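Excluded from the complex is one protein chain; the other protein chains are retained at their positions.
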């Protein structure tokens, strides 16, 4: 009986949705498996994605060559976090997944805007919605965990609003070439936020992150990165096949 | 000769009871064992639980897909800590246990309320007992170690009472959807406390932990998490079977 | 030719004696050796202890189930540190030792009381000798490294004396249920002290360590634990046999 | 069809070029492969370099004997970072690459001078261009990541300019014996900068780094090294052959 897949656009914009980021390093033994096994790997992984398509959506990113501690990462969205676990458990039971070591795993949930709302900060809120991404389709994604100090959390709400306003203003100019998405993680993982970015212009992204470093909010970071995980945006099949080295010899 | 099992409700409410939290990562070689071995694994583990049922009770949690450093964790309660060791030693001698690497292990003991007692803080004490968990049965558990700075421990008792009162007030509203239990660990492990939570509502739990971040007590944390271990509450059999991939093929 | 064994009581009370604490994790491959090999392991280790009995004494502790990074630890006392190395080198050459990975190794030396002497602090000195351990034989031992900050070491001698007096006073009440021994390690290992405790009452021990956390001296700790290693006191044979899983099947 | 190789001099001087530093440790199993495999390794790696020569240039450095966490590192320059990933993915698929574990991987991009420009700091800018490297060809290269604190990034531009001027003045005298190159990494990796040096005079280099330690800018470093990776400058073939131990027996 056919199951209706999750609506990607909807789940990516709704609140109360769980984002489960799992980062993997392929064990070297995988590359020594018979080529036939490695050629069959992508189909097996895709079957798992298909099996769970009514409960989760899965994005895949290739990080090999950019990050010492990973070769790829997955971003799974689900309305029920247990469904993300069910998918990831099945994924780890595939040949490809069983040769993958998890080096980072962070869970967060989407929530309504906290500070830059129409009510609290009207002009900046308008700025956030005035511009949209207009560059060529992003080829790169970056996942950066953020944890804030007790001093941050003990500020009053108006103080935090002021700092987030100062944080937001210089970022507006990058809305045209960097997409962003935020997940809240306090108590779910050892981080407060997972920040996720997509871009085709890594120079602009570098400038955006420098702008974020130059505001006082940065003084309240106890974790910003560690890891910073940069990858190319790919299909699940693309990631598995590339890391399976199943291309014809040069 | 039949041995009477420990009374679960009793040991979970008494003082002077040891809680032994051990967190495990299954080695990938386990998944490569013959299916017959993996199918027999749960029965072998259950026999160990049965053998020790007059001395310990055992709870199991699946963390795969939520945490990079673990696949599952066990919570063992015992009146004598040596009995918890005896159980865990036998557990590690099973096939499943012998392929499990311990990535964290914390020991604590239950003690009487320290601060929010009827005598010291009557109103908050009443609040603690005024509400009880009323959500559907919790599906998730979270284990978070807490260590406090020398500055905390060198405060006077009234100062610490005041901080714990400020800590307690905003948490009362979450009694209906988050269960909590506290273990004292100073000198037994490299932490001062093990905080343990059960919930069915991870959004509410995220809000509770943010509320705890926003009180001054947070400034005295030298460890809060590291690791934060989030899992689904399962039977021992369920955890072993899920990680044994012994389900029929898709 | 028979060699006279070291006098245990004497070496445990003399000054200028080296204490060598080595903490081990058994590799999982050990458990997969033929049962005959594992059954023979204890005898082989005991022969090494016997060989060195005129130079070192050896105590053994089982930590499995209490600590993620170890399964057991050894405490070796010797008048010449090279003799401890000779023993440990032979131990590592046994079957059991060769499957053991060292996860911590700290070396210290016993020295005369520094602060709470009869001359400098008469009342507290009397208190130290007024009470002795009167509980049932200790079943648990705890090893906790201590390192102090430059600020501590740069205090004047009278200032440090004052802090150690404040440290000592609340600990006197625990002399009846916690035994203690101190080793000096500055320059020998990455710690200043190794503190070693034996107790049968882990609740009392937890209270003692909280009392030590509540004095100003705690503000000068740069390491206190990391690791805290808690084990049950056992014979060498007991530790090897337990970890060898050579008991008859359940 | 022949592809034109990238112009080395050009790419090493242009802005907006990506530098991808990947640091490797060879697994010991590599040394146990048949000598024929190891003898063929360099040719296979060189074929990969040749395949990508129209998109990337590759420099190689031998670090064995200088650094615990690596045996060699590669510096890859590309106009498109995805091209560096494509090369490194192919490299990891070679026999030599498949036995190499990545222990550090940092990505940066070249940008125009920020502070010591002709407009902002004319005299120092002239000094930077007044002297050039005049020592024998460098035999050593050093890669040192730099990350700066929130306090640094929150300084005003004139304050940072002043600090960079103070940083630059004492370094001018080393232009004759130390070459330098800077990559910007904020948001791309867990560092703000990758500093890269070449020298034939390690004593002069040691003095240069001490001079940099002695200016106030050093107070704003949250990472300076960790790792400091020192290697000898070699050809790709030289690195592979040396680590392949394929030299005739002594």
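A, B, C and D label the chains in the order they appear, each numbered from 1.
Keep this in mind: contacts are C-beta pairs under 8 Å (C-beta built on N, C-alpha and C of every residue); 3 or more make two chains touch, one makes a residue touch a chain.
Predicted model, so just to flag it, every value in this text is computed and none were measured.
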item	value
Residue in contact with the excluded chain [from C:105, C:125 or C:166]	C:105
Residue of C:6, C:23 or C:124 in touch with the missing chain, whole complex considered	C:23
Those residues of chain D which, in the complete complex, touch the missing chain	28, 31-32, 62, 64-68, 139-140, 142, 144, 202-203, 205-206, 208-210, 213-216, 218-219, 221, 225-228, 230, 232, 242-243, 245, 250
Residues of chain C in contact with the chain not shown	16, 18, 20, 22-23, 27, 47-48, 51, 81-82, 84-85, 87-90, 92-93, 98-99, 101-105, 107, 109, 111, 150-151, 153-154, 184-190, 192
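Convention: only the chains that are shown with their structure count from here on.
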item	value
Whole-Å gap between the CA centroids of chain A and chain B	29
Centroid distance [mean C-alpha coordinates] between chain D and chain C, Å	46
Residues within chain D bordering two or more other chains	none
Topology of the chain contact graph, where touching chains are joined (line, ring, star, complete, other)	line
